[in-house]
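Heads up, one of the protein chains got dropped from this complex, but the rest are sitting where they should.
The first chain written gets the first letter, and so on, giving A and B; residue counts start at 1 in each chain.
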Amino acid sequence: MRKLIEGSMAVAELVKLCRPNVIAAYPITPQTHIVENLSQFVADGELKGEFLNVESEFGAASVVLGASAAGARSYSTTTSQGLLLMGEVLYNISGLRLPVVITCANRAISAPINIWNDHSDAMTVRDAGWIMLFAEDNQEAADMHPQAYKIGEDPNICLPVLINMDGFILTHAFEPVDIPDQKEVDDYLPKYKPSEFLTVKDPRTFGMLAEPQWYAETRYKLFETHEDAKQVIEKTADDFKDKFGRYYGGLIDTYRLDDAERAFVAMGSLIGTLKDVVDDLRDKGEKVGILKIRSFRPFPKEKIREVCADVKELIVTEKAFSFGLGGVLQEEIRAAFYKQKHQPTVSGFVLGLGGRDIPPATLINIYNGSKGKEITNAFVDLRPDIAPGPFSAASVKG
Amino acid sequence: MSETTKTKKIKPPITESLLTCGHRACSGCGESLGAKLVMDAAGPNNIVTTATGCLEVFSTPYPESAWRMPWIHSLFENSAAVAAGIESALKALGREDEANVIAQGGDGGTADIGIGCLSGMLERGHNILYVCYDNEAYMNTGVQRSGLTPYDARTSTSPPGTESWGNQHQKKNLLEIAAAHNIPYAATASVGYPSDLMSKVKKALKIKGPKFLMVHVPCPLGWAYKTELTIEIAKIAVMTGLFPIVEMEYNKVTRVRKVGKNRRPVEDYLKLQGRFRHVMTEAGKIELEKIRLIAQANIDKYGLE
Partner (left out) sequence: MSKPIQLSVAPGTSKANKTGSWRTMRPIFKHDTCNDCRICVIVCPDACVIGGDFVYDANLDYCKGCGICAHECPVDDIDMIAEVR
C-alpha cells in the first residue's frame, strides 16, 4: 500500500512488519517519532511484542542484548548522544554475535549540543563490529529493516546491523512510501532461529572471560565475517528486488557512472541532492556520475575499485571528520585505491555539519573548484570570518 | 559413628551444586558461598545474568564455567537491564513457564554504576529477582571503595593516613532505595545465616514481580581476616546491628531479625578484620564511637533490640 507518511512512520511500519519480539524505547531527537509510532502500534494491538520504555539508551541496548541472547528478535533506535551512551553495549553485542538491529537517526554530537543531521555519530562506532548501512531516502530506510534482520540473522553472519538514516532530513520528511503486506515480509524474513541461546533446555554459559590465549581469535572471526557479509548484503538486496521490486544497490549503488570521468562519492540523503546536481551538470555536457556508499561497514573496497575503473577524479562529499587525520570517507576512499593500477585523484569535502544546509549551488561550486586538482580536508560553506577561501584552509594540489 | 536417640532421618543424597567446583574464587570467599546458596535454593530452571566482578571473573574464565544453568555476563552496570531483556523475550516468545530470571551483581555493579539499570528494571515491574552480593568494595579490581563500603573501612582508594580515617561515608541504604520502587519484596540476608538466605530466595521466586535481595558476603582478602572466619564474621556483623537483616514488602518493613540478647559490641566485629585495624587503636577511639552510633542507629531504626 502506498502512503504519504513521515520517514519515522515508514520505519516504524517496516519494523512492525519484521515482527520484533522485544522493543526497547528511549526518546532522543530526531528518532523519537519512531518509538512513539511503535508504541501506538503496540497499544492498538497491531504489534505483538514486548515494548519497554527504558531508563536510558544504555539500558535500551542492554535490554535488546538480553532479549536477543534469549532467542528473541529485538529492536531499538537512537542517535548521537544515545548512540555514544550505548557504545559499550554495541561492542558487547557484536562480540556476543547477536543479530540486533538498531536504527540511527544520524545527528551531530555535543558539545556544542546540536540536534541536526550529520554523520559524526555513526563514525564513532565504525570499529564496533556492526554492519553499517546508509539509506538514501525514506523508502530505502524503511526497506533496510527486513534486509538488516535477514543479513544479521544469517547463521553464517550472526552480526548486529546499524541502519543509518539522516536525522530530520529523512526522519521528519513526508514522502510517498510503499508499505508491503505482512505476508510478503513473512515470506522474505522467516522467524529468528538462533542455534545457541539462553534456555534451560540447553544451559550454556555466555559472555565469558577470554584471557590472552583466547581473545584474539574472536576478533579474527569478526574480521572474517565482515568479509563474508559483503556477499550476503548483495544477495539480500537482490532477493529484496526479486520479491518487492525495489533496489537501491547492495554494497554500493551508482548513478550515471558508466561513462563518467569524474564522480561524487557520498552516503545517505545527500545522494538525492547529488542526483539532481549531476543531472544538471550532465545537461551542460559534464561527464559526471555518483558512487553511493550504501554499506559503510563492511567497506566495499573491491566494488569501489571495480565501478571507478575509468573514473579520473573522485569528489568525496561527506558529513564527518576524523580530527587529527582527515575526512573519514575521504581517507577510506583514498586507501581503497592504494597501490592499485588505477588511482583516481580523490578530493575530500566536509559539509552539512550540525545540519548546515547543502544547496545544489554548493555542490556545483565543489565540482567546478576541484576540477584537475586534489583538494584535501576542505570544510565548505563556513563563515568567511572563520574560514578563509572558498574551501576553508584545505590543502590544494594542482 | 555416634549413637542417636531419635530415629535416623535419611537425608537425600547430595546433588551437585549449580555453582560447581573448580571455580577460581579465593579460599573462603563469602561471595562464592553466597552465590552457591542462592543458585541451589533457586534450582536449575533459572536464567541468570551476572555483572562484571569477582563472581563473574572467577566462575567463567573461558573455557571453564562453574555455572550449571543458562547464564550470561554482559557488562559491569547492566545486569538488571540484560535480565529485563531476557524476561521480556521469554514473555514475548511464550516461554515464561520455562524459567525464572535472576540478575546478580556486586555492591559496585549494583549500588554505584548499576543503579540506573536496577532502578529501571524495578520500576518497570519485571518478574526478576535481583541479588546483590555486598562485600563492601570493588573487590575484583583490588579492593576499592564503593557506595556500600562501611564507615572508616580501609580500601585501596580510601586508605587511612594522617589526614583520614579511611572511608568517610556511610553505606548507601540500597535496601530502601530498592524498596522505594514499591516492589513486592526487598530483603537483606547474610551468608552467616545460610538457611535464612536460602528460604528468602525460595520465597522471592514464588512472588511475581521485581524482587531485591542484598546478601552480606565477607571477603577474606579485602577485609583481611583468616579464611575460616567467613561465616562467623558475617554473623557478628548482623549481631552488632551493622548489617541489619530486614524484609520489606511494598516499601514497608514486615520482618526483622532481632539481635536482642545476642547483641555484640562493634569491637567484636572490627577487631577480627585488618581493614579496621586503624580504628582499634587508642587514637581511633572516637571513630569506634562513631561506628557504635551507626550500629545503634540501625538497631533503633529497624527495631532490632
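Rule of thumb we're sticking to: contacts are C-beta pairs under 8 Å (C-beta built on N, C-alpha and C of every residue); 3 or more make two chains touch, one makes a residue touch a chain.
All figures in this text were calculated on a predicted structure; none of them were measured in a lab.
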item: Sole contact to the chain not displayed, among A:T205, A:S269 or A:T345; value: A:T205
item: Option from B:R24, B:K172, B:K203 or B:K301 whose C-beta touches the chain left out; value: B:R24
item: Hidden-chain contact residue, picked from the options B:P13, B:G161 or B:G260; value: B:P13
item: Chain not shown: contacting residue from A:E46, A:D127, A:E184 or A:E224; value: A:E224
item: Residue numbers in chain B that touch the chain omitted from display; value: 1-2, 4, 8, 10-11, 13-14, 16-17, 19-30, 32-33, 36-37, 59, 62-69, 194-195, 220, 226-232
item: On chain A, residues whose C-beta touches the chain left out of the figure; value: 95-97, 156-159, 196, 203-206, 208, 210, 214, 217-218, 221, 224-225, 228
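Just so we're on the same page, only the chains that are shown with their structure count from here on.
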item: Approximate Å spacing (C-alpha centroids) for the pair chain A, chain B; value: 44
item: Touching residues (chain side chain B, partner chain A) in the complex; value: 44-47, 49, 56-57, 60-63, 65, 67-75, 77-78, 81-86, 88-93, 95, 98-99, 116-117, 119-120, 123-124
item: Contact set on chain A toward chain B in their complex; value: 21-22, 24, 48-50, 52-56, 58-59, 62-72, 74, 88-89, 92, 96, 198-211, 214
